[in-house]
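The complex is shown incomplete by one protein chain, all other protein chains being positioned as in the whole.
And now, subunit A:
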């Protein structure tokens, strides 16, 4: 009875817009003639970009020497992204890689060529050729985040942030829209629609894309510890809780989400992280367990864990799972409703756990194994089962998941 599946609808091809320009054909009152100069490259044209029916997930990694590769999670095939030179830190926004080198004083941008656009009721998935976009002067580490229109980079080391035009990045151009200066601190610069959320050592502020302060868009935030985008807005970790910034009519709104009780310095939520596009974020709570912040409900929850966690990422799925790495070197999965924790068993070197990058998508979690070429795919909804183990071309010092 099952007839063969018909994939008869052709793949969408954005490249076709190039052909479209030929339609001019001398028809309109003042349109150029068909034998005029060749049409200019259409705005937004991306050579070969295709729209595809599912996320084009890739694992992008580089060793410390900057030998960068991308592993296609659909086919298992690997392609070289480029030789980037020395890499100290790497960040991603789900499409681009941003690597920094203290030695060269530069930040390099790589387009991995796969990304997702969320339209609210549905999502579009794209693939274009990967390429090295270019480099810019940079000091220190980097944190990166993007909205549809903006990309923001922040150096906790220098306190300087840069806002880039994301559409231009997609075209292979580094177009700086604004520079945001503050003192060195563990802050954040995160796009929120067409605005950005910035921190200094004592406050959170909403800025426009040119870096100008938005009216009534400032809230106190003692000693920030990073910020992160959620489905709801942008959240920043502060000494007494969090500041949530949301888009409001013509600007942004800031609100405080205090911790339920005062929290000791060592147990603060630092490095809030989640599966992209979800409302909840998570972070380790010192040695006590895991912080879970639901930015939709505006509530914190501290969930105790049997072992201390080094990293925590909110998968925020039907069981509100949190995925992380614990001090015994396991990939661990917590179900906050029951407190149940499952683990892979020790697979990671316990003396190098801060070098483990954890990336969570709707179905799987990916981690690198420091010192090894192994890249692990963990099914976090199925008892932390290791679904696949990939062998990388080089020993990954930094890992990113793109296409989501």
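Points worth noting:
As a convention for this text, a residue touches a chain if its C-beta (ideal position, glycine included) is under 8 Å from a C-beta of that chain, and two chains touch if they have at least 3 such contacts; residues count from 1.
Definition applied: contacts and distances are computed from a predicted model.
Per the UniProt record, the absent chain's protein name among "NADH-quinone oxidoreductase subunit K", "ATP-grasp ribosomal peptide maturase", "Zinc/manganese transport system substrate-binding protein" or "3-methyl-2-oxobutanoate dehydrogenase (2-methylpropanoyl-transferring)" is "Zinc/manganese transport system substrate-binding protein". Of A:180, A:221, A:381 or A:399, it is A:381 that touches the chain left out of the display. Mapped onto subunit A, the footprint of the missing chain covers residues 1-32, 34, 39-45, 48, 50-55, 57, 73-76, 117, 119-122, 124, 231, 279, 296, 318, 361-364, 377, 379, 381-382, 385, 387-388.
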